[in-house]
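Working notes, structure below.
One protein chain omitted, others in place.
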Amino acid sequence: MTSSPSARRRSPLGRAAALLAPLLALIGCPGAASSPDGPPSMRYAVDPCDRCQMIVSEERFAAAYVTPDGEARRFDDLGCLTALLQERPEPVREVWTHDHETRAWLRGRAAVIVRAPGLVTPMGTGLVAVADEERARALATRTGGAVLTYDEFRALGPGAWPR
Amino acid sequence: MDARTVLAFATKELRDARRNRWFLLHTGALAALSLGISALAVSSQGAFGLAGFGRTTASLVNLVMLVVPLMGLTLGALSLAQERERGTLLYVLAQPVTPSEVFLGKYLGLALALLASLALGFGASGLLIAWRVSGAQVQGYLGLAGLSFGLALASLGLGLVISAVARRASTAVGLAIFAWLALVLLGDLGLMGTAMVLRIDVGALFGLTLLNPLQVFKISAIAGSQGTLEVLGPAGVFAFRTFGAGLLPLLLAVLLAWVVAPLAAGLGLFRWRGAL
Partner (left out) sequence: MRRREAARTPRALLACGLLACGLTAAPEAAGEPAGRTLVVSARGPHRTLEDALAAARDGDTVVVEGGAHGPVTVSRRVALEGRGWPVLDGGGRGTVVKLTAAGASLRGFVVRGSGASLDDENAGITVAAPDVRVEGNRLEETLFGISLAHARGAVVAGNVIASKDLDVPRRGDAIRVWYSDDVRIVGNRVTRGRDVVLWYSQNLAVLDNEVTDGRYGLHFMYTDDADIEGNRLVGNSVGVYLMYSRRLRMRRNVVTGNRGPSGFGLGLKDMDECDVTDNVFADNRVGVYVDNSPREAQSHVDFVRNLFAGNDTGVALLPSVRRNTYTDNAFVDNGEHVGILGGGTLGENAWARGGRGNFWSDYAGYDRDGDGVGDVPYRAERLFEHLTQRNPALKLFTYAPAAQALELAARAVPLVRPQPKLEDPAPLVAPHVPAGLPRGAAVAGAPLVASSFGLVALAVGLLAVPGALLRGRARGPVEARPPGGTARAQLEAGAAPVLSFEGVTRRFGATLALDGLTLAVPPGQALAFWGANGAGKTTALRCLLGVIPFEGRVTLRGHDVRRDGKAARRQVGFVPQELAFHDDLTLRETLAFYGRLKGLGGAAAEAEALLGRLGLAEHAHKTVRALSGGLKQRLAVALALLGDPPLLVLDEPTANLDAPARAGLVALLAGLKAAGKTLVFTSHRLEEVLALADRVVLLEGGRLAADVPPRDLGERLQAHATLHLLLPPAAVERALAVLTDAGYAPARTGAGLSVDVDPTEKGRPIALLVGAGVPLADFEVARTGSAERRAGPASGPGRA
């Protein structure tokens, strides 16, 4: 019994560490990262809007954009997206909107924007997107709204909405 | 492996715990402090007419992080080392029992002793809270108690790892207290310093934090009682975003790993080291 106990004590800790290492490696790496080119992850009823801080609850109104370095900004209302870009301009790699009717993600100019004052969107801006001109016109007619071009949509600012 | 033998050691250990000054001291401290925290909550209920239960939970989490690991580590560290020093371990192993039965019996007995201690502390404060604070959430409270027991088991396992190799009780307790300091203070302070200097990204910081069972407990308790980790800042938000609904199960799995790994390591070491 001459070998020093301290020399032995190290090995159990080492063993424990070895046991835990794979587990921790698993945890350390973010598992749910969305693909770099797809729409950003969105957790409804949890994630706050990056402009108004309200909780994003409804897919059909939610929108997002992604910056060139891959950061996502999430919005409960398309109007919040344009408002943030007006208040705090920054480069945008891609804008993502939802088809108001099918709930599908729409990339950038694939969206046709309808401004429909009769629709109660989360921030009351009445801005929604659909995937094609035809449905956009139908929606505009139904709600007493108007179809916007993508650039008209981008040009909107917070002052443009009713107070 | 004979369950009756394990049970014999467990009951013996449970009985010994009642006469163990460390155990009594810790149990008393835990009960007194948790009662104190609850009394504060109750008095603020009286003074302000409101339920400070969320804040009470935070204080309890804090208390558990301090007291429970100390309890588990010292009890665990003492159990085998003390018997080894006295020679009773050799005598016990000369009986028709296996080392695994001795180890698991002691583990079970101490785990039950810790359970008793926690049940007493949480039970007494729960009564106090229920008496005056309306809207106290029973699931959250019991969840916290359950997580505390998980932490107690993890630290008990670590204590037994020490005990499996230490020859003297005093060495074992010394190591246990050092381990406690490392878990409670040194590790976190080191990590905080590193994060300040190196600007570790939040994912890595979160991962590194899970190396500490105390933090696993804390994060689980918060995730369990609040549903999100926003109170933990960007790293918490990152974790919640990354793992979503899987976060709590994941944290529980890590806590479970923290229970199982030291137990397995301790058992292996004890079988290797034997009675001497």
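Should a chain be cited, it is by its letter among A and B, assigned in written order, with residues numbered from 1 in that chain.
FYI, contacts are C-beta pairs under 8 Å (C-beta built on N, C-alpha and C of every residue); 3 or more make two chains touch, one makes a residue touch a chain.
In this text the structure is predicted, and so the values were computed from the model without any measurement.
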Open item on the list: Considering the complete complex, identify which of B:Leu33, B:Leu232 or B:Ala257 is in touch with the unshown chain.
Closed with: B:Leu232
TODO: For the chain that got dropped from the picture, name the residues of subunit A it touches.
DONE: 1-3, 44-48, 52-55, 57-60, 120, 123-124, 162-163
Open item on the list: Touching the absent chain: which residues on subunit B qualify?
Closed with: 2, 4-5, 8, 11-12, 14-19, 44, 47-56, 58, 61-62, 65-66, 86-88, 90-98, 109, 112-113, 115-117, 119-120, 122-127, 129-131, 133-136, 138, 141-142, 145, 184-185, 187-189, 191-192, 195-196, 199-200, 202, 205-206, 209, 214-215, 218, 222, 226-228, 230-236, 274-276
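We adopt the following convention: only the chains that are shown with their structure count from here on.
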Open item on the list: Give the list of subunit B residues in touch with subunit A in this complex.
Closed with: 161-162, 164-167, 171, 175, 203-204, 206-208, 210-211, 228, 238, 240-244, 250, 253-254, 257-258, 261-262, 264-266, 268-269, 273, 276
TODO: Note which residues of subunit A are touching subunit B in the complex, please.
DONE: 1, 5, 8-9, 12-13, 15-16, 19-20, 23-24, 27-33, 41, 43, 46-47
